[in-house]
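Input: one structure, supplied below.
Excluded from the complex is one protein chain; the other protein chains are retained at their positions.
Chain IDs A, B, C and D follow the sequence of writing; residue 1 opens each chain.
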Amino acid sequence: MKNLTLLLRTVAAWGVTLVLVFPLIWLVLTAFKTEQQAIAIPPQLFFEPTLHSFAEVNERSDYLHFAINSVITSVVSTVLGLAIAAPAAYSMAFFRTRRTRDILMWMLSTKMMPAVGALVPVYVMAQTAGLLDSLLALIVVFTLSNLPIMVWMLYSGFKDIPGDILEAARMDGAGIWGEFKHVIRPLAMGSLASTGLLCLVMSWNEAFWSLNLSSSKAGTLATLIASYSSPEGLFWAKLSAASLMAIAPIVVVGWFSQKQLVQGLTFGAVK
Amino acid sequence: ATELVIATVNNGHMIEMQKLTPQFEKAYPDIKLKWVTLEEGMLRSRVTTDIATKGGQFDVMTIGMYETPIWAKKGWLKELTPTAGYDVDDLLPAMRNGLSVDGKLYAAPFYGESSMLMYRKDLTDKAGVTFPERPTWEQVRDAAAKIHNPPNVYGICLRGKPGWGDNMAFLSTMANSFGAQWFDMSWKPQLETKPWKDAVTFYVDLLKKYGPPGSSANSFNEILALYNEGKCGMWVDATIAASFITDPKQSKVADKVAFAQGPYAVTEKGANWLWAWALAIPAGTKNADAAQKFIAWATSKDYINLVAKEKGWAAVPTGTRKSTYANPEFMKAAVFAAAEKKAIDSANPNDSTLPKSPYVGVQFAAIPEFQAIGIAVGQQMSAAVAGKTSVDQALKTSQAAADREMRKGGYYK
Amino acid sequence: MNRLLPRALMAPAVATLFLWMIVPLLMTLYFSAVRYNLMQPGDKTFIGLENFHYFVTDPDFGASVVNTLLLLGSVIAITVVLGVALALLVNEPFPGRGIVRVLLISPFFVMPTANALLWKHMMMNPVYGVLAQVALFFGLQPVDWLTEHPLLSIILMVAWQWLPFACLIFITSLQSLDRDQMEAAGMDGANALQKFWYLTLPHLARPIAVVVMIEMIFLMSVFAEIFTTTGGGPGNESTNVAFLIFKQALMNFDVGVASAGALFAVLLANIAAVFLIRLIGKNLD
Amino acid sequence: MSFLQLKGVEKYFGELRAIKGVNLSIEKGEFIVFVGPSGCGKSTLLRMIAGLTEIDAGSLQLDGRDITKLPSSKRDLAMVFQSYALYPHMSVFDNMSFALRLANVDKAVIQEKVTRAAQILNLTNYLQRTPKELSGGQRQRVAIGRAIVRAPKVFLFDEPLSNLDAALRGQTRVEIAQLHRELGATTIYVTHDQVEAMTLADRVVVLRDGQIEQVGSPLELYDRPANQFVAQFIGTPQMNVLPASQLPQLAGTPQLPVPAGGFVGLRPEDVQLQPAGQGQLQGTVALVEALGAETLIHVALGAGTANGAKLIARQSARTTLHPGSAVGLSIDPMAAHVFDDQGRLARPAQGGAALASAAV
Partner (left out) sequence: MSFLQLKGVEKYFGELRAIKGVNLSIEKGEFIVFVGPSGCGKSTLLRMIAGLTEIDAGSLQLDGRDITKLPSSKRDLAMVFQSYALYPHMSVFDNMSFALRLANVDKAVIQEKVTRAAQILNLTNYLQRTPKELSGGQRQRVAIGRAIVRAPKVFLFDEPLSNLDAALRGQTRVEIAQLHRELGATTIYVTHDQVEAMTLADRVVVLRDGQIEQVGSPLELYDRPANQFVAQFIGTPQMNVLPASQLPQLAGTPQLPVPAGGFVGLRPEDVQLQPAGQGQLQGTVALVEALGAETLIHVALGAGTANGAKLIARQSARTTLHPGSAVGLSIDPMAAHVFDDQGRLARPAQGGAALASAAV
């Protein structure tokens, strides 16, 4: 009985998972095929892998250039976002007022305007500031568009820290900075980490602004994909290779931080 | 060194140009090229946003025959001032005219195209069909019926993906040959007239009966993939496709293709379109000199020779220069060359409809409002192909949409 | 100092967000009241509410609102229901649970464009796509997903991407479910289903609220997937408000109408948000 | 046969033999208290009876029926968890009626039963609140209420009062005693609180290390502990137990024969303070704890006894003694318990303060 349940659970979980990740597996397989193999009918599961498509993608656009931009923009905007969001969340969590909730909701509501609607204004702003096609512009935009969610997540995380620990630190002679440095930061590491990660993922995957505010210098991996987004003859393998190259770094980061993410994504649910 | 930022579409010829960057940089050591390669729709929106807001992100832009006159008139583009060696007069007149305003050249054609019928000789032979130089649509339909053998091969592949540069490019030319026009002389949209109805009905029937599945999402590149796999019996599309489907490296049917002029129904006028992807310099650039040099290089005879040397004559960008077609090597390597030249020569943007029209353009009307109209109509046509709406309803909605835009544009009250 | 400090800490976030909101909003307001087409700028004449009129009388407008809500509703429903089911499935130990979890969340890290391309070309293509091949294998007629069920296809793609996120949050939450409560319910005579219904589900109320809120924020403005796959069609069957605005702004280049649309979207989002906050708000802070 | 019968019940957690063959018969209506040090297996045993933890060996019979393998939802027992385990999103009413609703009991009947339970527990005014709007004591009562509406065969309580503050604890304890008298239900109650064990139990089961050390009525355990462990575990302050060798003045006298290596146990109330020089033992006061009604005097035994031996004396009267005062102790040898070298009881106390014939 017990064993049967376990067996069923194992089979079900693995079955569902494989179905769900199949598209990704297929993407990976296709990336290592030749174009002819990629559209072969019936589809080939076993074949001699080739790196040809990767070479082709790299020849056409300097992968490293885009990748570096992606890393810079997402990492810097994450760090910057944390730096701005953490104090705000701290203030909201530990100096709660009647306004706190309204401010939070207002922040979240700023994310509701569709990005396209703000394109021209933002484009004009960026141009006025001379920031078109600069990493700085992307960083600022990423940071700002992730900020509401970050504040919310951190706020929830901070709220889980018992207030008396902070008071204990105060009694021990810690000022506000000491409190943050020695107590809050280490205790909120989980939520800081998961917030940062989520932000990293969102920045990495952001396509609209990176596409529209950058041209040659500041393009991120999301823009790299854009040049493969309509077919050019046989292009399945190339598309797969390019997609794989664009998503692989962040997926790997995601895998390794899965535990961290699971622990931190509480949104205050741990009571 | 000067850095030139070039925005371009991800078409085969452009990608080839990108790969030749080192050659250019060797010739002009103080100029570095930076490429922004985008899908056509994205490119258009990027480039338009940038030039309209004077963003100045690009030094060279890839634009089409549609934008060139509009933008040039607004003064958004720098005039091209090629040196004598460039041989402006070698450009095909149709192209040069389409890219000039008041006799001044504002964009240099990188490759040009018209449309024509590309069919599988092996299949038509088997079916006992022969095409005249310019077949009628009736003939094409009969042939499609005979060849159709799904899922191995579909009778005919035509564009269905919505977009003024996608399905509407094709459908406009087809409608032209049925005697239709976009606007009459008082700028009233004509979409509910009989020629449009005939043309669209014919088109939808044809695709439903003999087209591949998913036609309503197919455009040039999608069909190219199908064709190269041998899935299409016939295809009416850009002449530039010819160089790909006859390339054995890409195509499984490279040696089995034959060409005819774009089919017609009522009139031959406007039965094949005219388009060029051209390189232009936005007025706001700081690197105009370098940009001039680059454009001169990329659209020169030498460039064509360079590609020929690197990739063979069959792979050169065509449809731009007389000299290309005068080259025997090219004519020998490119089986489609004659048909292509003829198609281009026969297209006349200034007189492409049976009734007199107030607009310029074969498969488009060179007014700013046309994009919105083309998109709205294209959407309806695509829905009709997908069987989501009837042809009558689609045209009715299209007419209303077009009317709305024209009113908004202030053409009439 | 007690009053000042909290405000000072909040200031950077509030100020930057305020600027980030107010400047575009004001400009959008201005654009929405003038005639402004990127293809012919310069003559920005004041035209009052005409842009709004054009936006709401757009033949695709009604459909786009319906589609937006359908997309929102279906994706949220799918991700919440399946997310809870999956989270429950992998919450108990079984061989390979660690790997399963890691694999399960992978789609969340895939960028939307890549996601759309992957589905469009490799899964749903009616000729070469895996789904078509599978159908053929079973002797069925391949389905032309993007043409025949465009909105459903979009929903599938988006749900595929967001399911892991929901799942992740539910897994987190299940870890804090009190074991004693489950045992108490067992002693009270509850079977597995009743335990789920009376205990697990109420425990998940808060994370569900969080998922709904976050997904709503992001799904309101889905358009990359639509743009890359169906282009809003056929007809307007997969056009949502965000895509309609996108079309106005970047395909028709009519910034005026697009701005009116954006304002409308803000309105729509806020109505939805108010409604939502009523419904689940107390679960949110 | 008795109502609830445990026969050779065992539990392994991996290598750890947490319950080592427990035999116990419980009669219908009895109030049984499990006591024992932390980790001795009280909760485990209770959970095995409840069906929450599997029984690895042995059998469990309830009312003549073998329920060793029955799932807990079918056992018809009710348990009050130490953590209360209230359903946080349900109102008090819903919490209490949950089991009945699951059993599809008629609405009117539910209403009636819950109302009555609420009356008994003084919860009538809180029925619509959710648990987090209640004080600790109220929550506790809801947890009990949830159990009693079901009128189960057996009540199980796992340290139900340990989360309460002292005042509330005393009050709730009295309530539980009263409830038991009223409902007469068989009850098993885990606690580590002396007073609870002494006042509530019909019989106390002392556990240690997965085994039963002694079973008996509270006063039996107090007066005749089976061994040193039980002796020291029952009673606060705990029994003074000293090696006989440390009490040469007492041990070995004819009234107090002690086996070799044995121990002498003295309840604090059996240690009488005398002026210095009087009594069998001499010492100095180490600490005086005046509790009002009674006074505890910690005395360090002086010369003549081994170093560091300490005795606690308890008396009702106040004292003027201070830490440091020299003092004598007199002890009635008959009041002393004698344990052998294994700690087993060799001779229980024969008299002493507690056993002194009652005034009435």
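One rule holds for everything that comes next: contacts are C-beta pairs under 8 Å (C-beta built on N, C-alpha and C of every residue); 3 or more make two chains touch, one makes a residue touch a chain.
Everything numeric in this text was worked out from a predicted model, so none of it was measured.
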> What are the shown chains that the omitted chain is in contact with?
Replying inline: A, D
>> Touching the hidden chain in the complete assembly: which of D:Ala99, D:Val264, D:Val327 or D:Leu345 does that?
In response: D:Val327
> Of D:Glu30, D:Asp158, D:Glu213 or D:Glu269, which residue touches the hidden chain?
Replying inline: D:Glu269
>> Using the document's definition of touch, tell me which of A:Val21, A:Ile39, A:Val57 or A:Val183 contacts the absent chain.
In response: A:Val183
> Where does chain A touch the missing chain, residue by residue?
Replying inline: 162, 164-165, 167-175, 178, 182-183, 186-187, 189
>> By the contact criterion defined above, which parts of chain D meet the unshown chain? Give residue numbers in ascending order.
In response: 38, 162, 165-167, 170, 177, 192-195, 198-199, 218-219, 222, 234-237, 267-269, 272-275, 287, 289-294, 314-321, 327, 353-360
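Everything that follows uses one rule, which is that only the chains that are shown with their structure count from here on.
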>> Following contacts chain by chain, what is the lowest number of steps it takes to reach chain C starting at chain A?
In response: 1
> Can you name the chains that touch chain B as well as chain C?
Replying inline: A
> Counting only C-alpha atoms to place each centre, which chain is farthest from chain D?
Replying inline: B
> Distance from the CA centroid of chain C to that of chain D, rounded to the nearest Å?
Replying inline: 58
>> I'd like the Å distance between the centres of chain A and chain D, where a centre is the mean of that chain's Cα atoms.
In response: 56
>> Measuring centre to centre with CA averages, how many angstrom lie between chain A and chain B?
In response: 39
>> Residues of chain B that contact two or more other chains, please.
In response: 41, 49, 53
>> Touching at least two other chains at once: which residues of chain A meet that condition?
In response: 39, 119-120, 124, 226, 228-229, 231
>> Going by the touch definition at the top, which pairs of chains touch each other?
In response: A-B, A-C, B-C, C-D
